[in-house]
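I am attaching a structure below and will ask some questions about it afterwards.
Selected chains from the complex are presented in situ; the others are not included.
Just so it is clear, A, B and C label the chains in written order, and each chain counts residues from 1 on its own.
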């Protein structure tokens, strides 16, 4: 498996039977596999076939082996603007750790309370790549992008209401960031952010 | 005139002849009148009838008498994220001054360079109302709203491109601000922001 | 707590456990706290931990102490176009009262029955700030804005169907108001409207 990502299965829109058959095909018992976007109902039915797997209801992820200690140098820092962004941040964290990376998470450092964000300067400086997870107006990506020199991966979330339009407000905000060094992934795509971060860090290590 | 705003004429979509006839009707020679959204071409034709009027091409505003010293206590602080937001800020500034208010403008304090913004703490603290003018991702409104206790009026601008959709990105961003105490006006509506600020300050003075 | 607003917790998108832990952290038993956007199911689970708290199902708000008599001079008048706008108006009313303000509510004065609105002239004149809550075409904000000199805070609601697009019609309508002195907050954001009103009134009192 070339990218180390092919053992990931995206469960949204798939029937439990389909997921189980794919998991068997991937040999999910002997080898670790990550299943994302798995709703609790479906998780339950899958756990009946794979009783040793562990389901994380917050991240809606399933893993077949416990997470191992990080094996690849270079920390991924995941920051969220609010508490409600947690599920997306957690999907990113599990993905990062599953791919072998060191990952740290800092919650609730939205821009309306700037001092809380600025207090995290050290954590930010020691990261190789930063993932910024934010709903509402998504301003955190711009502020973090302006503070650091490292690559910033912005994940808009669907957290919000009214003129948020299920994440559109945060998405547009991040795409129009006035800070440079910011790349954007799809709304709520914690997995995608971690994959991109992993791609960057594996590139760094290849050149080390 | 009850609100002191009826001497304002909004020129967009009006023919020069129409504007001239309205101006005559308002007695623009003896009394001061503010004309907004006046394109240079139309301004020229109007100046032929009112040679003493003064046209501000940046703000696209025309005034018939020079601005007087502010007569109403309470400073309106107008902040912009970038240089390209200047025309909108200038429309707000002229409107505020025309309505009798003290008004200060600070340019180019976008959130990607947080230190420049934080250096303006004193100006911000001494304002009665703050107007935040920003295009791109419009994050400045949230950051300012988080820093101050005064009312913040957010003006999204059409400054941007691509997924900015002529100001939509900044507008949605500001409507979803995670800071409280923020009210939003239409895209590029510098006049409206200053009018609302004026309404607030006149209320304060009525109660003084 | 600087703005008097930090004891508010926005519950949407948060798990009951998360809310409970935040409430404990804020010391919600000794000190009053306002929880907004709390769905009935979650409220029930929280009431098991805080049996003295009171839940308002219409406003979807939870309070830990009974509301006290208003302590800050200056009335906030909350007007709605229809009966279905009540939940949003109620959220605004509780927020205003929780923040110490005098607040009055007038229901069902939509513009299709102009006489009912005009009959409220006295209530409108005696307010310091007006909050206009309207769904459908949101025209009430413009009409009220034209009638009064005080600041008007417009809250579009998601009340409507079809080409209303969950509040978009009312939002655009309010942003394009031909009356001046109108600021807009997010769709259904009763809390935000009351916060902004509070900011304005506290400013007035500071200058009294």
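Everything below uses one rule, namely that a contact is a pair of C-beta atoms (placed from the backbone, for glycine too) under 8 Å apart; a residue touches a chain by one contact, two chains touch by 3 or more.
Owing to the predicted nature of the structure, the values given are computational and were not obtained by experimental measurement.
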*How many copies of the chain make up the whole complex, given that 3 are shown?*
8
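Here, only the chains that are shown with their structure count from here on.
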_Overall pattern in which the protein chains touch one another (line/ring/star/complete/other)_ = complete
*asked:* Comparing chain centres built from Cα atoms against the global Cα centre, which chain wins on proximity?
replied: C
*Inter-copy rotation, chain A to chain C, in degrees (Cα atoms; steps of 5)*: 90
*asked:* Based only on mean CA positions, could you tell me how far chain A sits from chain B in angstrom?
replied: 41
_As a quick test, compute the distance in whole Å between the mean CA positions of chain A and chain C._
35
*Could you grab the centroid distance between chain B and chain C? Build each centroid from C-alpha atoms only and quote it in angstrom.*
27
*Could you list which residues of chain C touch at least two other chains?*
171, 186-187
*What residues of chain C sit close enough to touch chain A in their complex?*
12-15, 18, 22, 37, 156, 158, 166-168, 171, 186-189
*Any idea which chain A residues touch chain C in the complex?*
58, 83-84, 86, 135, 159, 161-164
*Mind pulling up the chain B residues that touch chain C in the complex?*
2-3, 5, 74, 128-129, 149-151, 153, 171, 175-176, 180-187, 191-192, 195-196, 198-200, 202-205, 207-208
